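Yeah, one chain of the complex is gone here, protein chain that is, but the others are all in their spots.
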């Protein structure tokens, strides 16, 4: 047992921290300024982002998330502390390093399950950061936590699939540079529970694909990242070659995707909490009320201490989960992945909420990233399966030990 | 001891509930639609609001908040359950009945402390719902929970005051119909702690008044209610007659205002929680996952039961506080006002948060009022003094009993 | 709506508070001393208790719990604040005033459902405080929260019932002055769910009644109150006249008993929390660490303020419940009875736990009543139905509103 990072991780952490300090943090106000000056928030391409991407790539801080030949080849355990650092500036750092969801998940899926042609056509430009992508899974009309509820139909018609359905919270889909959608739907509703679904590649400009509206998260549109779209598929036709890994593989692909996806979310959320804690410490050290800095109030010290204690525990569980995924595989790490999926958002929303409180009115405003961080952390209790589904599954496994 | 509402309250509750069912709830989607269609969200006057106001006034549901001859003449205990009902549809009902903050507080101050001329000029059109107003108290540069921190200066120069300072979260100030600001500042920084401040009336179009920007609350601009402005006062000159109740009275007026203001916020927050609980019950009864409605899951039932238990307790404490204000005055109810100021937001954010969770992705989106309710309830932990200030003061009073 | 106590209540409160100050609190150390000096803790009759009873009776502070002609004739709303005061010194005050569980419930049952002969034989000496009684309901072998689980059989054999079964947590049964047991069991296991049970009177000295052992609560035997017995009924024969209210009425009697029983527990628990808060304030005002009294630490003030806020809310809900029981009956107050059953123990354990923490090592010891109060409050989450059963039932009623 050893709690130190390995040399490769230390080296990359140092490089990434340097990039954050020298480029990313200074770019935050510039980015917001350029966004604010854009005429159309949905078409804004703040030039600073292109500069950051170029710089990150030059430094070799690119596609760090992706194991294997296509990416940086890091293990989950090596990538985890880097994702945490990116999460501290979640609006810029992940995209700057081509490590932002949902592209990461889509690239993983294509790298693992894609045909050569699919890789050429979609994986390559994604790896280059030239295009963006979206994942269309959740549906407005059903509780999507139960995959058998999915209503979107993918019906074969000769050499094509015909897709009909309605998705929402398809993040990134309204980015003008988003060109490809991965759509989950049922090819065989009569099949066994986990063989009903398939995933197909749908170019965004395919006739019948209709972006209906932008879903807000709290009051945020997240336009700078392509928002969260409600998308209608109305007799959308794509060639049968667009299926990923074959009919009936949709559920298995989703499972394969969700493991790393969840751990990435969790690592970034730890970075979010660290950022909030730093802001809480800085703010309360500066603000004075009733004759002394807020930081000298017992209740503020309670928040700071609890934040530190909660963050440390959560980070270790995430790191252990990464280690398990590397050593015994995603299935072997199933329980731990579920554990971090409930533990980390709980920790993060708590820490960020206390940081908001320590900032008073400023905390809920646009002057600090806290309210935005909160909104994002809050959704982590819901996306990729709500807390309740994971807790139930965790409990059942625990109970099985005694039968 | 008697826990039943009196006849006047029952009658008004019935009338208000009827108005809500017949007009307010049906107006909610219309209002959102009209807002969405407006070219400029800041200049939008959804016509439906004017219709609601006319209807409410016709029904005598007008200025219910205001005791005495100028208003409906209700006691706090009579008004409280009505404010709760309004809080269920907080975006429409308070304004429709001319009972929305910060106008309510401003009208109370003018009714209680204003000169005849001040009443004629500003109270009258406010009571008619013809103009809106704002209260400029909180400042970005200091912890405003400590009133001695206030930096805005109000200096006498012959027959005028010259005002210099910066305020933020001046709610409603960007409403195009907002015509008058009440500004808190120091006329005598050398005076005794609670005699340094004064409040003066500043017409919004006075030279030197500059609306700098809109402060967001979790991504929301609240533009339909005039937003939350950052306002700069740059050598703003107003006649000395514009002072309210005399120099040095600013702190006392603020205290007088905050008692009723806090209880109104709390009553509406209880209505918000009731609305969230209703939505939680409805949604979980309809949604099916893993073979049964969500409402049959034990954890969802836990949330619903806890919500009911928390709401009932909080409501009773608010009602008792209202009763105390009526019977022993605001000072006599000081402890209870502080108690509800911390208890109610805690209850409301908890209930709304669980309702969000029960709604999944929909819960954080614009499709339900929940995320917006959450953002509003969350700010109640901060406005009018953060929880921590009230808890400290409460504890000190408790400790005094044993000295 | 009126939050003031009525004249009768105020008068009795004053009298009871005077009795507490002049006799009960001073008796606490004497009682503990006399207990400690007893050779057998199970046979100890600290003489001070007899003195307290005589004094209470002389002052007319006797059988205050019992409505109607047999008792003081108070309403629930009048009795509630008195029970709270008794709860502050729960080891002495309830017994001193002949208001201690389970005798109270047993007397209520006999007064309401007993035959003349049953009243003569058992109710009369109980009302006089001459004998004690126990209620044998919970069983070790099943989850007793589900009444249909009850395994004790009461079988008719001519003019007698033959009882077989095992009960535990029969509080008071090991008191040497306990003479009568009310036993719940099934007379007709094949009947409709709520008609299977009956309650019969079983004199403790009936052959076949065997006290097996004392159940502890945390490390407490509660010997001074007759402990919590495990009782075996082995072919115990009693005349059929000993049935209360007829065969099949057991469940209905239990329901009738539990309403007032729960509210009494809750009122006393509020008194327990008040006692803990007082101790917390006193202790932290006296103890100095790191240069100032503990009471000046922010976190301690947080506990004190939260305790006050939680207690106030819980008390109001209990009082409203009492008022409902008086005005619309126990059935009409069903939801509120369940609400206080979960809300009050939660509040009480929280407050007492914080008071323990404020006392350091002393808090868990016998030097303060806190650990004992905690143990008692903790069991309130379990007795008369665990929290979970009440929450589930509450949630179902709430959900029904929307069907």
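Note that the chains take the letters A, B and C in the order they are written out, and that residue 1 is the start of every chain.
Simple rule for what comes next: a residue touches a chain if its C-beta (ideal position, glycine included) is under 8 Å from a C-beta of that chain, and two chains touch if they have at least 3 such contacts.
Since this is a predicted model, take the numbers as computed values, not measurements.
> Hey, which of A:22, A:120 or A:313 is the one touching the hidden chain?
Result: among the candidates, A:313 touches the missing chain.
> Just name the one of C:191, C:240, C:289 or C:328 that touches the chain not displayed here.
The one listed residue touching the chain not shown is C:289.
> With respect to the chain omitted from the figure, which of B:148, B:221, B:297 or B:327 is a touching residue?
Spelled out, the listed residue whose C-beta touches the missing chain is B:297.
> Among A:84, A:222, A:249 or A:336, which one is in touch with the chain left out?
Considering the complete complex, A:336 is the one touching the chain left out.
> What residue numbers in chain B mark contact with the hidden partner chain?
Counting over the whole complex, chain B touches the hidden chain at residues 297-302.
> State which residues belonging to chain A touch the missing partner chain.
Per the touch rule, chain A residues meeting the hidden chain are 1-6, 9, 77, 277-278, 281-282, 284-285, 295, 298, 300-302, 304-306, 308-309, 312-314, 316-317, 319-320, 323-324, 327, 335-336, 339, 342-343, 388, 390-392, 394-396, 398-399, 401-403.
> Could I get the residues of chain C that touch the absent chain, sorted low to high?
Residues 138, 140, 142-146, 149, 168-169, 215-221, 287-290, 294, 297, 299-300, 356-357, 360-367, 371-372, 374-375, 378-379, 381-383, 386-388, 391 of chain C touch the chain absent from view.
We adopt the following convention: only the chains that are shown with their structure count from here on.
> Sort the other chains by how far their Cα centres are from that of chain B and give me the top one.
C
> Interface overlap for chain A and chain B, more than half of numbers shared or less than half: same or different?
Same-residue interface.
> Tell me the rotation angle, 0 to 180 degrees, that brings the C-alpha atoms of chain A onto chain C, to the nearest 5.
180
> With chain centres defined as C-alpha means, what is the inter-centre distance between chain B and chain C in Å?
Distance between chain centres: 43 Å.
> Just the number, please: Cα centre separation of chain A and chain B in whole Å.
Each chain's C-alpha centroid was found; their separation is 37 Å.
> At least two partner chains per residue is the criterion; list those residues in chain C.
Answer for chain C, listing residues that touch two or more other chains: 298, 300-302.
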